[in-house]
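Dumping the structure here so I can ask a few things about it.
Here we show just some of the chains, and they stay where they sit in the whole.
When the chains are written out, they are named A, B, C and D in that same order, and each has its own residue count from 1.
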Amino acid sequence: MTNSDINRLKDKAFQVFGIFCTFIGLVVLAVFLIDIIVEGITRIDWDFLTNLPSRRASRAGILTAWVGTLWILVLTTLIAFPLGVAAGVYLEEYGRKNRLNNFIEINIANLAGVPSIIYGLLGLEIFVRQMNLGGSLLAGALTLSLLILPIIIVTTREAVKAVPRSVRDGSYALGASKWQTIWNQVLPASFGGILTGIILALSRAVGEAAPLIVIGALAYVPFTPSSPFDEFTVLPIQIFNWTSRPQEEFLTNAAAAIIVLLVITFLLNGIAVYLRNRQQKKVKW
Amino acid sequence: MRVSEKIIEGLLWLSAVITILITAGIIWVLLSESISFFQVVSLAEFLTEDEWTPLFAEKEFGILPLVAGTLLTTAIAIAVALPLGLTIAVYLNEYAHARMKQIVKPMLEVLATIPTVVYGFFALTVVTPFLQTLIPSLAGFNALSAGIVMGIMIIPMISSLSEDAISSVPRSLREAAYGMGSTRLQTSFGVMVPAASSGIVVSVILAISRAVGETMIVAIAAGQQPRLTLNPLVPIETITTYIVQVSLGDVPQGSLEYKTIFAAGITLFVFTFALNNLSFWIKKKYQEKYD
Amino acid sequence: GNNEGAEGELAGNIQIDGSSTVYPITEAVAEEFRAEAPDVRVTVGVSGTGGGFKKFTRGDIDVVDASRQIKPSEDSLAQANGISYVELPVAYDGLTVVVNPENDWVKDITLEELKKIWEPAAQGTITRWNQIRPEWPDREIHLYGPGVESGTYDYFTEAIVGESGASRGDYTASEDDNVLVQGVSTDPNALGFFGYAYYEENQDKLKVVPVDDQNDSNGQGAILPTLETVKDGTYAPLSRPLFIYVNSKASARPEVVEFVNFYLDNAPTLSQEVGYIPMPAEMYQEQKQKFEQFAKGTSAPQAQK
Amino acid sequence: MSKTASKLEAIDLNAYYGDFHALKNINIDMEEKAVTAFIGPSGCGKSTFLRTFNRMNDYIEGFRVEGQILIGGQDIYQKNVRVDELRKEVGMVFQKPNPFPKSIYENVVYGLKIQGIKKKSVLEEAAETSLKRAALWDEVKDKLHKSALALSGGQQQRLCIARALAISPSVLLMDEPASALDPISTAKVEELIYELKNDYTIVIVTHNMQQAGRVSDSTAFFYMGELVEYAKTKTMFTSPKDNRTQNYITGRFG
């Protein structure tokens, strides 16, 4: 065999290996989803969605968990959306190239890499202890808001940056002030992108358990919260709790709850992808 | 009207500055609690002792067992994700049809969007029992299956970011390589991968940082026993699991237990902070400048 | 807590925390109580007996689940914070030693051997099965036990090591006994201990180990924890009562009174259902009277807020 | 600033992007209600100069001017001049049509809306008038609330002109307004410019010599930041004084 035959052989071999690796990723994903669906799908029914937690696996439901998740989603959006968009707009539109802004940028990149459990420690000390919110929905939402803020800021900046200069020029030339231009032109034009970012950020928040455990959201909560100051549980924590039980039936419950959580996560991601595609199709500058 | 413009700008500025406050808050919270911890426990003891039993009567405060557990699971995860991720990146870039890449890449990215409790469930209920059929001595909680599953989770971080890095290498280099009679394999690993190396290294560092900070998978599947070992078959404990473990009980403010989670937290923070900054630095310094 | 329900309907919050051993009983009671008084929100946490008492003596919670009696240090803390309480035993437990079902070498274990395994001096030195009994195999031993906040831990160390809270620290410690069951049931080298209910619930995944106290006055040889051996005290020294403690301020609230009475009424059936050993019926009556007295004493001066 | 005094002047004008000296000592005096064309090779500073008349360069970091720009005799770079007021007087049309990604109607009334005018009847009338002036009304009157991005390039550019007219400026700056358009649209825009000069002072930057010849009264030739020659268009095109002008006009460079 000549050298060049060997090279060709290696090339082919790698191709096969490449296909194998790529598909192993996908196969694992599939095995994974199928395993969970097979284990959990039959457990999902109306009662499962509307029952309170119970010591008997067959009677336990996820009402408190998904209502808690919904609460957290709404509160987190209310807190993180305005803050993140405002910060993103500031950095992109107003931030001049000075030390402070440079520092803010590096800092945001850094925050994006801080492990979520550290945010939990921050929330525990600041919101739970200092602000005395306890293990409440509000403390949880505040903690998660800080966690997803960097994601929202970065995507807002990208969306705002994508609005062409000519639109801003057009607005300035008509006598609009900077803020009028941002409010009337830049934000509407970049809204799709911003929304995409926020939904992606929320899909991250919806799956977080660690920071919420640290701030103390693990009580057996047999009621649905009715105000931001109530104790709560969320789907990932309920899943964690059930997963750590040895009895089969609770693992089935966990699998069923996972299906619900995955549906929510994939739904959010799907909406984000849909919005992004629509945005890309609609706006051709 | 000018005044209102100023006020708005001020408000926006404030929102941006809040991000600095968050960092300051993190550092302050971690430092203030761990400083009082280090008044009780010397830093030398913390860093060199080889046992971690702060909750027991005979208290030992050596962080090494937790660090070892963290590094062990991380190493396993990277050992899984790096070869797979890099191979996928090269394959998608050089071998796969454009259409296939368009479909496969986002599908793989789905792996990164799955909540980590779900991976923990998977590790504990599927991967561990499966591995036990191969390795009968494998404990139910172990670093191996947590690490493998964590590796699967971070595959897309490495494959997507590396693929981006490789595809931003200019066409002209690829053509030069083909023009000399290189095979696709030679082009990929002889030219493209080295040329994209800084981007690839950055992706790997970010993946490591992610694995170091990952919590739920290890909390569910790796065990809760601080143990200074590199044996992947027995229960261990990571820094993150320790924090969760203590948080699950009662942590009265001011107690030593309360402070230990901040001491553990600052250790974790230092690790990830160093890794993240290393990645920025590499990105800045070594980013190949092609025009 | 407010009593704002219409037509005498009970409402309000009752916060309970503490022992993981007692948790299954309290959880069951709370769940059944929902049917009785749907507007009363009962939350039950699991932070171990020690953790529970910390919250209880701070006045954070209304009722604490405890798998041991209150310690003098905790009592003085309560007094310092102006908290008085009543202690109500609710069932018996046999603290159960378990191994993995695949473990075919351990047939029984003596108190001395348990001490050798768990005493502080064992840390880092007793790491293999054959160090305990030479005929046992030369394999690593992996230990699983409750965390330091647990009453079970305190009770076990007291009974086995001879000093409450003294043990080795290099074992898998969790306040959540489910985690311990998981660990032992999936680790062939495991040995662990926890409340009987967690064994009973998972009999197919665990192998219980009879314990020999080498004292023939209360039964000969190694003894298994069962309904009888726990009740008649032959499963010594690992049999123990389980308690709840009720805060005096809380027992001024009708929903709490109702709940505690409901608890004592249903404890005989529910404790057995979840795997514990009920006390004799007359003892429950005594406890009810004791509580009635206590509640009366507290409700008069303490008007509702 | 009054509508009638819309003469444009530059006195000893220098402009810089950071260290780069983009405009060198420019002096010029442009007639009211006439069309002045700026010509010159790429990068000579035409756009930069045009944009000093409505201070569109204000937002560019490092940009600064020395000297004076007078509109109707008033120095617009003085402290007390409000940029938003200035831009209501001085409309601008850009090289590439840049409608806002909104409806046609919203595009036209945008300038009025940000001035705080909310009354629907006023806005609608203004929209109609401006679109008519921009010779676009007939083409769009049935789809006023459709997206402006759906219009053709030429229609978009006329929409941008209508948008500029809606706030009733007295000066119109146009930076190569037809360079992105096809010949037919270009002709329409040129025609429009020709008509508008009855009411507006117009400055137009162009690369197209024929266009300058067709639409402008006077022409200014710039070269490397300098104003080389400024004269009646006819004069300049037939007998340029400067060598460089001659070379440029005859197509030797640029």
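In the analysis below, a residue touches a chain if its C-beta (ideal position, glycine included) is under 8 Å from a C-beta of that chain, and two chains touch if they have at least 3 such contacts.
In this text the structure is predicted, and so the values were computed from the model without any measurement.
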Stoichiometry of the full complex in this file, given that only one copy per chain type appears: A x1, B x1, C x1, D x2
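In the analysis below, only the chains that are shown with their structure count from here on.
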For subunit D, the least number of touch steps when starting out from subunit C: 2
Chains in simultaneous contact with subunit A and subunit D: none
Contact-richer chain pair [A-C vs A-B]: A-B
Innermost chain by mean C-alpha position: A
For subunit B paired with subunit C, centre-to-centre distance based on mean C-alpha positions, whole Å: 38
Where subunit A and subunit B are represented by their mean Cα positions, the distance between them in whole Å: 17
Subunit D: positions in contact with at least two other chains: none
Junction residues of subunit B - those touching two or more other chains: 124, 248
Pairwise chain contacts under the document criterion: A-B, A-C, A-D, B-C
Subunit B residues touching subunit C - in the complex, by the definition given at the top: 51-53, 55-60, 124, 128-129, 132, 136-137, 139-141, 223-227, 234-235, 245, 248-250, 252
Of all residues in subunit C, those that touch subunit A in their complex: 17, 24, 27-28, 30-31, 34, 41-46, 176, 178-179, 181-182, 185, 201-202, 205, 274
In the complex with subunit D, residue positions of subunit A that touch it: 96-97, 164, 166-167, 169-178, 180, 184-185, 188-189, 283-284
